[in-house]
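Written out below as structure tokens is the structure these notes cover.
As you look at this complex, bear in mind that one protein chain is not there, while each of the others sits in place.
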Amino acid sequence: MLRLKSPGYERFFQSPMLEATFGGGEANVAVSLANYGMDARYVTVLPKNDIGEACIRELRGFGVDVANIVRSEGRMGIYYLETGAVQRASKVIYDRAGSAICDAKVGDIDWAKAFAGASWFHITGITPAISQGAAELSMEAVRAAKAMGLHVSCDLNYRKNLWKYGKTADQVMTELVRYVDTVIANEEDFQKSLLLKAESAHEVEGGELNVAQYQAIAKLAMDTYPNIKRVAITLRESKSANHNGWSACLYNGKDFFLSRKYAITDIVDRVGGGDSFGGGLIYGLNHYPDEQTALEFAVAASCLKHTISGDYNRVSVTEVEGLMKGSGSGRVQR
Amino acid sequence: MLRLKSPGYERFFQSPMLEATFGGGEANVAVSLANYGMDARYVTVLPKNDIGEACIRELRGFGVDVANIVRSEGRMGIYYLETGAVQRASKVIYDRAGSAICDAKVGDIDWAKAFAGASWFHITGITPAISQGAAELSMEAVRAAKAMGLHVSCDLNYRKNLWKYGKTADQVMTELVRYVDTVIANEEDFQKSLLLKAESAHEVEGGELNVAQYQAIAKLAMDTYPNIKRVAITLRESKSANHNGWSACLYNGKDFFLSRKYAITDIVDRVGGGDSFGGGLIYGLNHYPDEQTALEFAVAASCLKHTISGDYNRVSVTEVEGLMKGSGSGRVQR
Amino acid sequence: MLRLKSPGYERFFQSPMLEATFGGGEANVAVSLANYGMDARYVTVLPKNDIGEACIRELRGFGVDVANIVRSEGRMGIYYLETGAVQRASKVIYDRAGSAICDAKVGDIDWAKAFAGASWFHITGITPAISQGAAELSMEAVRAAKAMGLHVSCDLNYRKNLWKYGKTADQVMTELVRYVDTVIANEEDFQKSLLLKAESAHEVEGGELNVAQYQAIAKLAMDTYPNIKRVAITLRESKSANHNGWSACLYNGKDFFLSRKYAITDIVDRVGGGDSFGGGLIYGLNHYPDEQTALEFAVAASCLKHTISGDYNRVSVTEVEGLMKGSGSGRVQR
Amino acid sequence: MLRLKSPGYERFFQSPMLEATFGGGEANVAVSLANYGMDARYVTVLPKNDIGEACIRELRGFGVDVANIVRSEGRMGIYYLETGAVQRASKVIYDRAGSAICDAKVGDIDWAKAFAGASWFHITGITPAISQGAAELSMEAVRAAKAMGLHVSCDLNYRKNLWKYGKTADQVMTELVRYVDTVIANEEDFQKSLLLKAESAHEVEGGELNVAQYQAIAKLAMDTYPNIKRVAITLRESKSANHNGWSACLYNGKDFFLSRKYAITDIVDRVGGGDSFGGGLIYGLNHYPDEQTALEFAVAASCLKHTISGDYNRVSVTEVEGLMKGSGSGRVQR
Amino acid sequence: MLRLKSPGYERFFQSPMLEATFGGGEANVAVSLANYGMDARYVTVLPKNDIGEACIRELRGFGVDVANIVRSEGRMGIYYLETGAVQRASKVIYDRAGSAICDAKVGDIDWAKAFAGASWFHITGITPAISQGAAELSMEAVRAAKAMGLHVSCDLNYRKNLWKYGKTADQVMTELVRYVDTVIANEEDFQKSLLLKAESAHEVEGGELNVAQYQAIAKLAMDTYPNIKRVAITLRESKSANHNGWSACLYNGKDFFLSRKYAITDIVDRVGGGDSFGGGLIYGLNHYPDEQTALEFAVAASCLKHTISGDYNRVSVTEVEGLMKGSGSGRVQR
Partner (left out) sequence: MLRLKSPGYERFFQSPMLEATFGGGEANVAVSLANYGMDARYVTVLPKNDIGEACIRELRGFGVDVANIVRSEGRMGIYYLETGAVQRASKVIYDRAGSAICDAKVGDIDWAKAFAGASWFHITGITPAISQGAAELSMEAVRAAKAMGLHVSCDLNYRKNLWKYGKTADQVMTELVRYVDTVIANEEDFQKSLLLKAESAHEVEGGELNVAQYQAIAKLAMDTYPNIKRVAITLRESKSANHNGWSACLYNGKDFFLSRKYAITDIVDRVGGGDSFGGGLIYGLNHYPDEQTALEFAVAASCLKHTISGDYNRVSVTEVEGLMKGSGSGRVQR
């Protein structure tokens, strides 16, 4: 997906230019994994033109395996982004109608080939939100992944400005989630995508989070969908567009883990924060013996993402572990 | 339409930014007319979001009347542009699927209101090339214009990368042209849009133009479509992406006028060159007593356009007339 | 007025470029009103050259009625701006000598035409600070406005680096304010422009504000100038160049209203903050039944202004009302 | 003087930024001389603010002696610049009213101190064109220079958009030139500043130059003003805004020298071209034994200036001599 | 190698920024080949830091195989570049002392692994010019390549500002060339690197080239070094820094081929032009049945390179073949 951002904190078209980079849920996770040295393969449908090729060139540069990306006649999906400050929220305008992935349909991707040699498949709730075809393709993907024995993770990622093609999020996601091993979500995602809600709601807009009830909702999800083996919930406290609290918890049906909380007082770019958590969690679960450490890696990785411009989390394992072990005091490295 | 251009002479995505301005055939003509002090009204369908509003804000700034622009749910049409140099041609990638105007349909625009008080309607062959709906809307427009007594001009503007929705250019344009008083075109447009071809073809790719046969093709068009009152043909000699010869001729069924020829040796931005000719011609025909002067104004105006960045021709009547009367030697004004 | 700002937080001429936008007290208010959908007309004198025309084009783009702007031989007034950070204050260098408005004189503007159909006139204390001619023109304006039955508002806006032409602020403003219905000011403005001071002074440079005495000073102003119907006072707590507290109060001679207070922890651009309050207040007083809501709108609008680059407050009624009703937690809109 | 230029070939305010550098006739000559290793002192009046200091800092960086620059209360003079292309001329908008030098008056500069140890004084016809005070100061300067035995050179530099204060160029310059030893000019300068015209006029706007008559006009000037010891005439053939022919001739009352002619086919920045000739000539006359070589140095230096962005001629003696001796074929140096 | 270029046509440090991209002889050839769809592997030594990784990321993005790049403790080699115009030549300042490749030594690269599966090895005369170690490594490379049966091509690429470590170019290159099958060079290269000179020298600095004698020098090279199977000579006519004539010839010991000549009238970036010829030739020789076509591909490819910013030739086979077959008239593609 092409990300077109107005410069700095400008509103759209104060200057006649847009920062033009690439990103998007699954791509961001793939780049995270490649940055951590894992073999990451990105599977999607992109337009057969210079814009699509530029996206592929960038992903390949990070070391992501792009051999299974399908080229089609459609256009490149876009999102326009305006970065907020203090009380003014960042603003995303989706422009995905007619995109290559939007027009994709069941059968366009050879999943047997795409999944060959893989052990893990990650998908987000954004893809099935784009179009009926993308939703069906997503279902085909998770079914194929399960059939081929891959571990499936899904970031529910509810987006209220998508889901325009006639289905609601819950109609699709309650079905898709039946193929998922590891669910990643925030509280709103559970409500909107799975219609799950813990009893005492907390205030989403700000204030301190009531951590206690997150275990309840995780348990509820696992009770409702027994296929789910693990639920990770990101806990964002929005104090302002510049300042968020950031932590996460994880429940595996038995133990409940709560991470360290970071005060991200001077956010550089918040978009892709959730994806960087997903990427960190997949790395962590595959490289550390315990889920607490995996969770801490994911939270530290995504904490750092908030200091990086662009969708991708351009950090190394060394840097993430440095934060996990250190104070995050930001002293110059020289 | 949003125009996304890579900086300078860069290929797409050498730098992570795109120059982002607005433009498009009819909008460019409207801006030209407003710059010349005429009352210009731009009628189209634009998306109901910040991108559409930014486009409207810019047009309003030039003094174009935007009160009849319809807002809809679609997206903003885009074209990506890469500026060529010498032997490397400029490259346009159209990205118009799903745009507001692409999804527009007959009845979306109140033509009686849009044409109220107007005396001239200008349309290009790009709009009917986008979609079946846009083509039908174009037909509705020219019919309404004729019915309300407006003079109709049309720049045939054949674009081979559009016309993807099932109709060929000639299927639509041979019908639409029956409502046109003033036709603007180049030789290729006549062939592809109207299937008209003078006997001895000239070499489109370069070399000196055979002016003689342009009168023949203009006459052929007027014989075939007796409603046409005037044909203006732009004569571009492409020596390289930086250097074009530029002139035009005009036939009114009786007299044939040939303009001065300009050597545009160091082109700054060639896109919008044809539209600036259209805008200049409409101004000229409405302000000068003779068609030779009108034609010279149009050619001088569009000559200057090649020195202006962006789609719009940001020049004044004084500047165009200065070139018409002067040598074009480019001495500093101070 | 042309605003020439060094990039980012740079001091002047660290880079050989200046951000060049337009702004200025009354223009900023006009743009706010146009953004809120009101009919706003901007009346001034601008130079008859490309710089003046560019300013007019921008204002027209926002929908401001520019038909009554007078073109003269003078130059475009300029202010140079350097954005401060933390303990380093932002710095403004005025460069207004010889500007078109500076050289304007009584009779240059046809007030009957300028005020035709209008119900409200807004002026700031910056205009009469520029020159004797501008001061006399300001007096002529408020007299004409009162004579034609317009409501007159004035933002006292004391600027110590102006008032160089031989008059002090109080000499002019104590006269001008006799034609004003709604006064907007901060405490310093009352002292310097009207020589009014409440008994126990508070610490202007920082610390918590003593709200109590603001009612006293408002009452004092209304007692001194019985024509004043309403006093609005902005309450800025400067903690650093990046972090201000922001609220306001309003007294109508009977009731005293105090607004919600916003912590603007990460200011993007503080210049134009007062003007955005003025614009918000005029909108609020004309659209809400009660003055408390009008005040809250004004404060929320100007709070958001601090997050916008440039002089203009590029926000909509929806966005301002969203902040009034919400927590200002800055969660991404997508 | 501050030079505010729109980026690239853009018209004013297509982008919200201006390239901001310093320059101006005499400053440009001083920088040329410093670049060639000569002791150059720049004497003027600049504003006592950060803009003035930035100008001084830049000049000092080049090695120009700035110790005699006077600071005053005025503003920094500005010229806005838009770079033309092909048939569209570059455009300069002067904004000098109220500038420090404009408001300067006789007595502001201590010429005895300013000229101490100097052997040459250079002035241009732009300074006396700004204001009555600047004209009187210019007269005071040339008189003081002559009295102290300095060689005086003057570039007549006629500018039709200045000379607004009540005097015509010839009224002032015919007097000032009586103190000048070396006159630098083009043909138009002779006509407008000294009312001198050779019999058969050539076509100023383009075409080949009639070199023969330049000797006539030089002789006429020396006959009229017997104090003049030498006349240098720059010969610019404007083929387009991008392509000029460039050469010069010099007459010393006895011999007439004509320089090599350069085809400057792809001009980068033409502003300051004349000043770079002046700087080159002063260097040449002071470093080469014969006037032909001095003239060739001046022409080669100013030829190179057309390839440099900004007012200053950022080239070295080695580079100028390299062009004088070489073919100017522009092969990469590596 | 990191390429640090001043913006546009600016001299160094007119602006406080440098365009920072990567490039260098062999890397440029590798990128060309990858762009044409060939399997290209780049073998070098780069620093083990973020600068080295960024270089590798970019190359990987183009599809170049970077698995055999060795990381070491050294620094990233740099060249500073200033783009010339007309008579002012572009300027390169090499900054390669202490670079990773400069400090590399025999044994640092596992050639057996690096050449595994390869059929062609390309090297330039720049690498052995850097240091004694790099020269020895180059010798080791060509010997290993020959031993493993690869075809070896070498672009002699004489650079007078390198060769500072005690050896002259001819001392090293006359030995290295004994392992080369295909030699690429211009006339100066033959003289400086191999001490070969055809009898009647032509004027290197400009003017029309004497093609006849190129066959003589090619034959001389092949007679002197019987291992050489083919000599390709690029023929650059430097008319100015913006305008070059460009063609090439090829001799295989039997037939002599001369290519079409292109007038590159408006050069965008000339650096990397020779490398793009090398890349084009290797592609051509491997994909076309005849050497004339291979030569034409190489010349057309490198002609297009002159229109591309940066070291790399960002063009496709389709584009190169389009130029070979077309007129190069640069008409917009849309």
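Note that the chains are named A, B, C, D and E in the order they appear, and that numbering of residues resets to 1 at the start of each chain.
Here is the rule we use: contacts are C-beta pairs under 8 Å (C-beta built on N, C-alpha and C of every residue); 3 or more make two chains touch, one makes a residue touch a chain.
Quick caveat, the model's predicted, so the values are computed rather than measured.
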item	value
Neighbouring shown chains of the undisplayed chain, as defined at the top	A, B, C, D, E
Identified contact with the non-displayed chain, of A:R11, A:R60, A:K192 or A:H306	A:H306
Touch with the omitted chain, as defined above, among A:Q132, A:T174 or A:T265	A:T265
Selected from D:F62, D:W163 or D:Y214 as touching the chain missing from the view	D:F62
Where the unshown chain meets subunit B, residue by residue	14-17
Touch list for subunit A against the chain that is not drawn	262, 264-268, 303-304, 306-310, 314-315, 319, 323, 326-334
Sites on subunit E contacted by the missing partner chain, in the whole complex	4, 11-13, 16-21, 49-51, 54, 57-58, 74-76, 78, 80, 82, 91, 93, 95, 97-98
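Just so it is clear, only the chains that are shown with their structure count from here on.
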item	value
Chain labels contacting subunit D and also subunit E	A, B, C
Centroid comparison with subunit E (C-alpha atoms), farthest chain	C
Two or more partner chains touched - positions in subunit C	16-17, 57-58
Chain-level touch network, classified as line, ring, star, complete or other	complete
